[in-house]
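Here it is, the structure, as structure tokens.
Only one protein chain is missing; all other protein chains are in place.
Chains here go by letter, A, B and C, matching the order in which they are written, and residues are numbered from 1 within each.
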Amino acid sequence: MSTSRTPTGHVSATMERFATVRTLTEALVAPLSDADATIQSMPDASPAKWHLAHTTWFFETFVLRDHFPGYRLFDERWPFLFNSYYEAEGPRHARPMRGMLSRPSLDEVLAYRAHVDAHVERMLDRSDLAALIELGLNHEQQHQELLLTDIKHALSLNPLAPAYAAAPQPVRVSGEMGWDQHPGGVVRVGHEGDGFAFDNEGPAHDVLIGPFALARRLVSNQEWAEFVDDGGYRDPSLWLSDGWAWVQAEGIAAPLYWHEDAAFTLSGMARRRAEAPVTHVSFYEADAFATWAGLRLPTEFEWEYAAADHDPARGVQLDTAQGVQPSGSPGLFGDCWQWTRSAYLPYPRFRPASGAVGEYNGKFMSGQCVLKGASCATPRGHSRTTYRNFFPPEKRWQFTGVRLAKDL
Amino acid sequence: MSTSRTPTGHVSATMERFATVRTLTEALVAPLSDADATIQSMPDASPAKWHLAHTTWFFETFVLRDHFPGYRLFDERWPFLFNSYYEAEGPRHARPMRGMLSRPSLDEVLAYRAHVDAHVERMLDRSDLAALIELGLNHEQQHQELLLTDIKHALSLNPLAPAYAAAPQPVRVSGEMGWDQHPGGVVRVGHEGDGFAFDNEGPAHDVLIGPFALARRLVSNQEWAEFVDDGGYRDPSLWLSDGWAWVQAEGIAAPLYWHEDAAFTLSGMARRRAEAPVTHVSFYEADAFATWAGLRLPTEFEWEYAAADHDPARGVQLDTAQGVQPSGSPGLFGDCWQWTRSAYLPYPRFRPASGAVGEYNGKFMSGQCVLKGASCATPRGHSRTTYRNFFPPEKRWQFTGVRLAKDL
Amino acid sequence: MSTSRTPTGHVSATMERFATVRTLTEALVAPLSDADATIQSMPDASPAKWHLAHTTWFFETFVLRDHFPGYRLFDERWPFLFNSYYEAEGPRHARPMRGMLSRPSLDEVLAYRAHVDAHVERMLDRSDLAALIELGLNHEQQHQELLLTDIKHALSLNPLAPAYAAAPQPVRVSGEMGWDQHPGGVVRVGHEGDGFAFDNEGPAHDVLIGPFALARRLVSNQEWAEFVDDGGYRDPSLWLSDGWAWVQAEGIAAPLYWHEDAAFTLSGMARRRAEAPVTHVSFYEADAFATWAGLRLPTEFEWEYAAADHDPARGVQLDTAQGVQPSGSPGLFGDCWQWTRSAYLPYPRFRPASGAVGEYNGKFMSGQCVLKGASCATPRGHSRTTYRNFFPPEKRWQFTGVRLAKDL
Partner (left out) sequence: MSTSRTPTGHVSATMERFATVRTLTEALVAPLSDADATIQSMPDASPAKWHLAHTTWFFETFVLRDHFPGYRLFDERWPFLFNSYYEAEGPRHARPMRGMLSRPSLDEVLAYRAHVDAHVERMLDRSDLAALIELGLNHEQQHQELLLTDIKHALSLNPLAPAYAAAPQPVRVSGEMGWDQHPGGVVRVGHEGDGFAFDNEGPAHDVLIGPFALARRLVSNQEWAEFVDDGGYRDPSLWLSDGWAWVQAEGIAAPLYWHEDAAFTLSGMARRRAEAPVTHVSFYEADAFATWAGLRLPTEFEWEYAAADHDPARGVQLDTAQGVQPSGSPGLFGDCWQWTRSAYLPYPRFRPASGAVGEYNGKFMSGQCVLKGASCATPRGHSRTTYRNFFPPEKRWQFTGVRLAKDL
């Protein structure tokens, strides 16, 4: 096997990055018991233990098994358990059954991580694997966010409303909703250049955008309460047809986790803060709210174009397990992922990567909506202007919020 | 009430058009018994009798009730039965229960049509109602197509495979799949000008398109059979994730209505014609086929741009109840509606019409795909280059087919 | 084939009976259009046309096909359509799809009946077939009742509440609920002797019964309204666990077909008559009502023992299509089938008949409850003291009512 080694300086940066990401994942499960880490609250969500193991399986499979000479699997039966959806990697445990895995225990999964880390660390100087390892780390960062939103959902179903971790930060900003005007034109969107990006962010290409304005802050809990009080959830004229059917079928009358004047948070049940950004709303709700307000959601291209001079690493994003909650950020990033009116579709001339990792993004390009920005649960440094997050229009267990737009 | 009368010449043209459309609907149910016209095969489909009555309800409600001085409803209980989905028009009979309406009988519904027609004909000189009446006629033409696809589905579930009407036309064309090349650029799309169009076709606006090629004909049954024989329905790497889940859950292995070497048609079970365009495929299947072929589906804008110099009234489209079946047409229109890779979304600055008719299109703008062209069941003269048909990606009881595209 | 001919006098009685039963079935569909006779309102129910054809299929299959030399099927494709559940007779049309059979038409099915009748009539002197023909006639009588209850259910789902036939008879009796006392002991139950009975009515055997009293009349609408007003449908302590789950899941709050002070009947929507027997209640409701009243339901053996000196041909039972509605009868028979607390199980030493007709009763002996008596839709002369009707405990589209019992 022909391999290429990278210079030492780069290696130590890679090692630090590898350690930082892997350590944060483990820090995020530190508040959890084995039982907490085992339960699965719905097919959309996965147990925390599963996230720990699946992100490790990614490195074990695509880095160690495929590239580490003589590597033996930690446990030959585990790839069946911890493959998520890679058809090319063979059969796998049914997703809705992940909550049945009381074994292996949390400690065994942590031992698996240590074992795989020790081997991957010996590969970090392999420049031919750098892109794959970087993909693995970005993959893990996505699961850090899911781990938090999934455990929030699971704990929310416990009538005891247990807290995951200490209380959130105070709300920092609010006030009038100002508008930034943008002239539009033929603009460049999508990823180009050297840095890491997922395949769905490219190819970069030109799009034609009309003049529009974008709100300077997210819609707040107080504004959403006005929508509720005005009968927003009972007026079909505000809703897309599918959205109205969803509201009726599910008995939706408020954002997820609202309970009268309180809301369930990662710190337990807490009084709802009027000035904080509203979160845990679906695309259908976001669209209905915008219609009610006489405004609209931005397209993903408008948002990306407007974000050109914003720093993706600023705002309320994930640094530690404590205080994960939207709290009000200046800038376009942080607090909540922002629903756009753009369907999640391939960019012109998009081609998925070859091999199993090509299943990462492209095959989900139907029936979902693009979200831009970053949330309070997005690891700081993970997001980008070109980042395309995506979820089905009725989902709301992510930290999803609303930034309004209007035509000029 | 202030009304305005239109000049005589225009009136006679309007009367002829009104009579033509209304008469064709009744011609389409002529082959059906009361029982045929009563049954409903699935919630997506409606009984033929219901189509007859609903299109009449549209005129009775929006033209007669709202504008005909002193008009009394034909039957006060019927609007509840024959409103489709207009929330602003109040409660209505549940859609999946339409097949329970053995009463009113087919004869009573035809009497309802005669009654409403006699009244509407006295309003055809009202220029202030011309747009509304034209909307009603276009609405009825859409239901003509649905009437045929719905009765086809219902009859297909009868083990006796009864024929709706006489045998289809012979296949006219086929041969090599040629390609038309298009340079792209900033092009104008969407409806503008005087003619009738649905609100979802506007506003006209510019889009930026790259160079591409569009196939000169639709994919044929024979080509689809090769896809089947090559294991196309068993290879997850060809499918969108939602599509693969659908294939697995529903046990999909061929287009709808295929039975070994035959297919169910509106003329009963018939040998499948290899050279005819494949039809009754879902978006998921269309997309998987294109992936298998190393090609892709066009966007709605590419298709519209390419269709600029095509005559929408040519090709195999609906003229009479006989021989409704894709048979091979030159040009972009006719035979089958063509799936695009475009999600059905609002055009920039789109605003739904005000009032109940504003519910016609806009509220369906999520989760569906745009189809372009026209099918063998589309009334000739109904379609346009800017026409945006739309269906969810798994539906296939319409005459839906595939025209391929590729990047240049 | 060895056959035996029966004496002439018996034949003419058989011919009259055959003609009477077959004619009544056709009289029952006389008020129906082809469309009425085609629709199916739920998987439990069948279209009227299907009942017409299925009862004919029974004769065509078990009498003509098996015994008429050289008989050719009326249509070779129809046995697939009109077999109900006889596994031994091969595959068959899925029950929930029976409502898709707009073809054959009602007229074609009536022609089928005439054809089969003409052939069967030539077999009526065959003494070796007498039992089979008698089974076919009793089978048809059961379907006469189902035809009425099924069309009632279908018409009830039409918001126009169409009437099937002319208005019901006036209520005849009511008054205080008297009690007949019975000492019990070792008593004989089950069918023995020469007359026709279904296999599930035997073998006759002894059972031991304690002393009990049985109400002289059925529970009335007025008594049921008191149960409703007293919160009977909201008090879980009155209900069996499965019954309470059913009430909660289905939102049950009154007998089927009750609408405020009215009820849907075979003559359309009508004011509810307080003194008439309550009907269209489930076993769960019957049991909860009895608990509320501090009483209980009888066992099937208590009922049969008490009925020893009652005439099964008296009371409100089916004579013509008009006025089918519980109206108050003296005696134990008529008005409504009466839920017992007995599970429908095989009698000791029960053996099903051999061959396909052995599937008639025995295979349903789990999960159902025995009902005794006869209803207003039971053809007069069809029922017996030993008759065991049976339905699942939550069903209520039959004319089912309540006769109370108590221990002495």
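A few comments on the model shown:
As a working rule, contacts are C-beta pairs under 8 Å (C-beta built on N, C-alpha and C of every residue); 3 or more make two chains touch, one makes a residue touch a chain.
Values in this document were obtained by computation on a predicted structure and should not be read as measured data.
One chain is not displayed; in the complete assembly it touches the shown chains A, C.
For the chain missing from the display, the contacting residue among A:Ala13, A:Ala35 or A:Leu408 is A:Ala35, taking the whole complex into account.
Interface note for the absent chain: among A:Leu24, A:Leu101 or A:Leu266, the touching residue is A:Leu101. Which of C:Ala13, C:Ala88, C:Ala111 or C:Ala253 touches the hidden chain is settled by the complete complex: it is C:Ala88. Residues touching the missing chain, restricted to chain C, are 85, 87-88, 186, 205-208, 210, 236-237, 239-244, 283-284, 287, 341-343, 345-346, 348-349, 359, 363-367, 393, 407 (touch as defined at the top). Although one chain is not shown, part of chain A still touches it, namely residues 33-39, 41, 77, 80-81, 93, 97, 99-106, 154-155, 157-160, 162.
Keep in mind that, in the parts below, only the chains that are shown with their structure count from here on.
Separating the centre of chain A from that of chain C, both taken as means of CA atoms, is a distance of 60 Å.
Multi-chain contact residues of chain C (touching two or more other chains) are absent.
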